[in-house]
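Following this message is one structure expressed as structure tokens.
FYI, not all chains are in this one, though none of them got moved.
We just call them A and B in the order they show up, numbering each chain from 1.
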Amino acid sequence: MTETASAPYVGDLLKDSPKNWGKWGADDEVGALNYLGPAQVLAAVALVRSGKVFTLQMPMGNPAGDPVWPGRRGSERYMLLDESHWLADKGPSLPGGLHYADDAMSAFLQGSTQYDALGHVWYDGEIWNGYDATSTIGGMAKASVQPIAEKGVVGRGVLLDMARHRGKETLDKGETFTQHDLLACAEAQGVEIRQRDILVIRTGFLNLFHQLGKEAFYDGFSEPGLTYSPELVQWFQDLEVPNLVTDTIANEVTIDPESGVALPLHCALMRNLGIVFTEICNLDKLAADCAEDGQWEFMYTAAPLKVVNGTGAPVNPVVIK
Amino acid sequence: MTETASAPYVGDLLKDSPKNWGKWGADDEVGALNYLGPAQVLAAVALVRSGKVFTLQMPMGNPAGDPVWPGRRGSERYMLLDESHWLADKGPSLPGGLHYADDAMSAFLQGSTQYDALGHVWYDGEIWNGYDATSTIGGMAKASVQPIAEKGVVGRGVLLDMARHRGKETLDKGETFTQHDLLACAEAQGVEIRQRDILVIRTGFLNLFHQLGKEAFYDGFSEPGLTYSPELVQWFQDLEVPNLVTDTIANEVTIDPESGVALPLHCALMRNLGIVFTEICNLDKLAADCAEDGQWEFMYTAAPLKVVNGTGAPVNPVVIK
């Protein structure tokens, strides 16, 4: 990620950007997920035709490495008990003599496919819904991932395969697209983007992590993704998007090329509008199937782990067609 | 857990118990989840009426403690970055100046609501499907939780509220029940148990963890649950149960009172029949709703984390009614 000394303060860039603070009450912690009620659930269920099931999480704790934001590390699983303990006469002795295996994991909560808490990113000393940013200290007292996990996410998902749409295996480093591109992609795919849809955007980018190797992947790190504009923000607001799901680490272009600001959409969409972000998905199998059967809409269900006070939590979303 | 010196070897107890090894091929790692195909998914979807959503995970990393099997510990979340770092001029400086929070977690993979890998428990040197038990060494090379997580679980779930059925807040320590009790419970609830149903059994027991406090909860640790009998095993086999879900730590009575063997159903149902276990759920809100609307059947969806080589993985199941 290259710093741009001349980037304006994100609070200045977004000083006229819309906010949904207070819209769902002073105590709200799930934001735009409030758009998903029984009607949206029933509409999603009605999309299921063939009974096919897809899971969207990346493997976690991969010995070959997990793609993560620079400065984080991949998950580490370690074994605590296995058959070798009995081979060495060190296994626990239970009545009846069964053997079992046990393990544990150390993981960054933002280090795999995960839901961000609404309070994960902020500026001007306030997080989502106007909670004071000091509420993040030592753990998210407000707008943590737990309320999202308690609610669960069920709705109509639409896959927008930007890589396929542009005839590429994967979008390039720093390659951008806008809401107009999303609409063009939807049109080309023959699918309609509807009010309160969960937008699932595919870039193919994280496949480069294993294809290029770690060093080349991180060299000049710059993910492809959506770029900020006031119009894009308004489009998300008007569409009442509850949840933005992508197969990149941060759901937007790393540095907005026009302003030079890092991750302005985390601020404009998540902090201000309460749109929930799901990151680091693997959408390859789902996309291949959609390309084959021409059905780009589906029932999307997901619930991250209920990590108390967490800034985010891992998730394995389930898509049903 | 009290040891019973005179307990027979579990391999002797189960020497005539049925096995599904090879039934789904020599390479199978998901066992009875093979019972869940498109037909079961579509049948599950057809159960959705009101669009209500429930999530079944316990909170994770609760500062007040997580209930876990004796010898394990609850999840520990720790903060790596929050607003205080900028208060002290130690926060990272991103172009545009946004702030963000980051955290990590150390967790036993069997230490929250979780799916067991099919290879989690074994005897006679062989795990599910006949894989050698040495394949567990250092990580589950076979029958890990990952294939379960890749497939995802979607089907018709039926809640059997044994606590409510017996007129109790919670079943007692070591209290048992059988398939006959499950059938009587279903009948009393007015719900039919069907072929290939995901059985979701409520005991209320883990509420005692916070009500009694840790010490009293673990004193003479003995969970309530199903007890072993050849007839019960055959009943599960005939019913083609893909997944057994409960709100206890181990899904069965801790020590089978008749034989004195610890956890024989892990051996008879999981290792031998390939039935997948989901443990440590919180079923209270779902049960209250079912009692109110009289609908004890629902669409059940779940996908544990795709932990490579894991003995199990946390999950937050989603139920839709």
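The criterion applied here is as follows: contacts are C-beta pairs under 8 Å (C-beta built on N, C-alpha and C of every residue); 3 or more make two chains touch, one makes a residue touch a chain.
Computed from a predicted model, the values in this text were never measured in an experiment.
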Per this structure file, total copies of the shared sequence (2 shown): 4
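The working rule: only the chains that are shown with their structure count from here on.
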Cα-superposition angle relating the copies subunit B and subunit A, to nearest 5°: 180
Centroid distance [mean C-alpha coordinates] between subunit B and subunit A, Å: 26
Subunit A partner contacts - residues on subunit B that touch it in the complex: 1, 3-5, 7-11, 13, 37-42, 45, 48, 50-55, 57-63, 71-72, 75, 77, 79-80, 82-84, 87, 92-112, 117, 119-123, 125, 133-134, 136-140, 146, 149-152, 154, 255, 259-264, 266-267, 299, 301-312, 314-318, 320
